[in-house]
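The complex is shown incomplete by one protein chain, all other protein chains being positioned as in the whole.
To keep things simple, chains are lettered A and B as they appear, and every chain counts its residues starting from 1.
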Amino acid sequence: MIEIEMPDEAGMTAARQHFARLSETRALLDGGADAGISAGRLYAHAMAAAPMPDAALEAALEQNLALRRTYRDFVAAGAIYRLGEVIAASTDGIPPRRGVGCRISVTASQAEADQFIVILELDGGGGAATPAVLVLCDQSDRCHRFPLPSAHRGVIQFIVQADDPILPLLRDPGTEALLR
Amino acid sequence: MMSEQHLLGSGADGQFLGDFRALAEATSIAGAAKYSPLVLRRLALFLVGYGGGRNRDAPLFELCHLVNIVDALGGDLAGRWQFFLGADRVTGAQCRGELAHLHDASGWLRDGFEWRDDGVAIDYDGDEFVVTFGRMPFLLALYEFLASMDDFAHHGTLNDAIDRMLAKNAEAAGGTHMRAVQDGANGLAAAMRQYRGRHLEQGMHDDAFMAILNYLRQRGDDSRVSFADEDILQFWCLHNRGDFRTYRRTYQRFADFTAAMAATQARRLGETAARLGNDWESGEVDPDDLHHAPAELGDFAAWSDPLPLLDSGPAAEIKFFTGAGEREPLAPLTEFGPFTRRLPLAFLRYVAFGSVQAAITTALQFHPGVAVETDLLACGTAETYTTRRALYEKLLVRLDRLRKATYHALNQAGGAGGAGAADERADGGVISLSAHAPERVFEAARRQGELASEPSEDQLAALEEEAAKAFKQIARRGFEAEDLDRDDRREGFRIGAGVLYAVGKILDGYINDLKRLDRGGGLEARFKQDTATFAVEFDKLYGVTDDRDRNAR
Partner (left out) sequence: MTEFAIFALTTGGLVQIQRISRERAPLSMMVLGRGSARLPVSDRYDDFVYPGGGPVEKFFGPFPDGGFRLEVSAPIDSGDSWQLAAFMAHAVVAAGAHSLCRDVAEAETILCLTGTVDFDGLIGGVGHIPEKLRAAREDLTAWQSGAASLMIIAPSGDDHERLLANETPSGLTMLGAENVGDLCAELEIPLGAVEVETPETTEAPIEDDTPGDQAEAPKRGRALEWSLMALVLIAGAFVFFSKRDGTAPAKPPSATVQLKLTPAPAAKVPAVVPTPKPEAKNPEAVKPEPAKLEQKQPPLEPKMPRLSVFERHAPVGHACTEVYFDKIEPELRPVPLVTSIQFKTSQGPALCGILLRIELGPNEIFAAASLELLAGRLVGSLRAPPDLSGRRLVKGRHDWPLDLPHRVAGPVRYRLSLTTSQTALRKQNQPDGGKTITLVHEVLR
């Protein structure tokens, strides 16, 4: 048996509010809704050199601008190099980009007409770590990741096919390139 | 038209619940929960506007201090995000490790900060504020919620507010600027208020509150109401078409109603409304405070489930309980604590018939359109009350052995020179350890009635021998003799000792309640009677009828 002394009106209001908070706490802890994307999950995905596939997160990124901006902020904050500047405009080629201590350029393969070579030259100054991922963020804040091979003699170099998604991104002067 | 909140049975809308679930379901790489249940409970309490003690926004103030600390240790924007969002599994020790790493790398870049054993102290022109390591996991969870909420809509605002605060601190002559911290906290509080305003329907639970109140008023007078086990069952039978559809939810709401009324009463009487709640907010829960007698109404307000204390810090490294066999049956008992002692039969119904109803709703959820099994509707699968009693009696025996083993562990650790030290806080002050020497544990056992008077030396020696034997017999993680000299292991057993005592107190008392109910075969008769009652209600709710589509229910 439980006996309760009835409070006055103010006390009853306080009790009702208290009851609501306890009920809400229980509702939060008990679930009943689909989980959203947490900042930690987004951060882990942004910072990983090779993130695990996360379809829900990627779908949310596609749909949500705020999420994409945050993701881009995370990547940018952790970037070793930032290459925002396009050195020279080009009508048909892909303009090289330069950042502090690094340069990225693309050259057509001499051996295969449908291939291009992406070249990242790093000065390695200040004991900077070698980047493992090239992230290209377009003007709608969609960031695209491209894992990098290891650097050799201060150069990271890889071949892509002409239809590789990296090429239009590098061709677009509005795209920001981040190395991390 | 029914709102989303009504559908979810919560004042919080889907966005709010989803934002919280994002953190609640976050896991480490190894698959463990990123935040402990205790941290999540604290966060939930804060988010609904309850967790801040006297000032419900106080956690935001603490958070700003912690941001200030990270900044003073050289954590730039990337460093701040790494500290607040980069942890795989958030614990007090992990927070301390991260800060120590920053400290080793750069030291304090501004004046006014001091590294302490239990946390970091900040001096604001003579006013000191300490953020303990034990408090930090909750603050990290709070930061992550603020960053994530509303699908990251406020992330930029959060950063701007923090940057402004840090800029003012950096310009301050002494390296710290309290006003800037307050402004920062106020900015976050405003954002939080707006968020609650958008996603938390305040009157959502008023109907439930008033339904219970009106029901009880019919049985009492204007100044006092009372209710017993049968009232909850009767209430459920009358109201199980809406918000009180399940017996478990009805039971929970009566428990919350009691706690809310008790808190109001305590406040009116000038008492601290929620002693443990306040302690929680300072990160200093003393398991010994759990040793209160479950007799006064105030206990309903002060009660806090002790079991989650075993889920974080060094106690989490010791397997005090197995999952399904021990922790699972104990969990509801310790969750409701004194409420179960006052209404023991209502709790038995909660366990036995609540499980049946959960199975029915699960079956309907996964097999819509398929008739519920007759045996389920007739409560043929319900656990009998005597079975539950036997289970709890068996668990009490095991608990006694665990307590003895824990006593031995602490006694051994004490022999190694570590027990009882007032200021040892291996996990950064999650738990106050001020008086958890073996003698204290022993004293607690004595108070519980295991020993009628002060023990003689012979009795003590016999107890120690028994305890050593119990320790050896337990082959669970953490019960390794060779690790008892470790600080963290010692700490874990100290936390565990308090929890085991609190759990034992509830369990022992509840078994006594059941013994009383069982006089003359009372439990058996009660169970048969309740089975018939619940079967009738379940049939009304879930049985197939000609004129109703059961799937619509």
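Going forward, contacts are C-beta pairs under 8 Å (C-beta built on N, C-alpha and C of every residue); 3 or more make two chains touch, one makes a residue touch a chain.
Only a predicted model underlies this, so the values are computations on that prediction, with no experimental measurement involved.
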For the full complex, can you list every visible chain touched by the one that's not shown?
A
Residue of A:D8, A:D34 or A:E112 in touch with the missing chain, whole complex considered
A:E112
Name, in rising order, the residues on chain A that touch the hidden chain in the full complex.
107-115, 117, 119, 121, 149-150, 152-153, 155, 157-161
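One rule holds for everything that comes next: only the chains that are shown with their structure count from here on.
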Based only on mean CA positions, could you tell me how far chain A sits from chain B in angstrom?
35
Once bound in the complex, which stretches of chain B touch chain A?
8-12, 14-26, 34, 40-41, 44-45, 47-50, 77-78, 81, 85-87, 144, 147-148, 151-153, 155-156, 159, 200, 202-206, 208-210, 213, 216, 220, 222-228, 252-253, 256-265, 267-268, 297, 339, 342-343
Quick check on the complex: what are the chain A residues that touch chain B?
1-7, 11-12, 14-16, 18-29, 31-44, 47, 60, 64, 66-67, 69-70, 73-74, 77-78
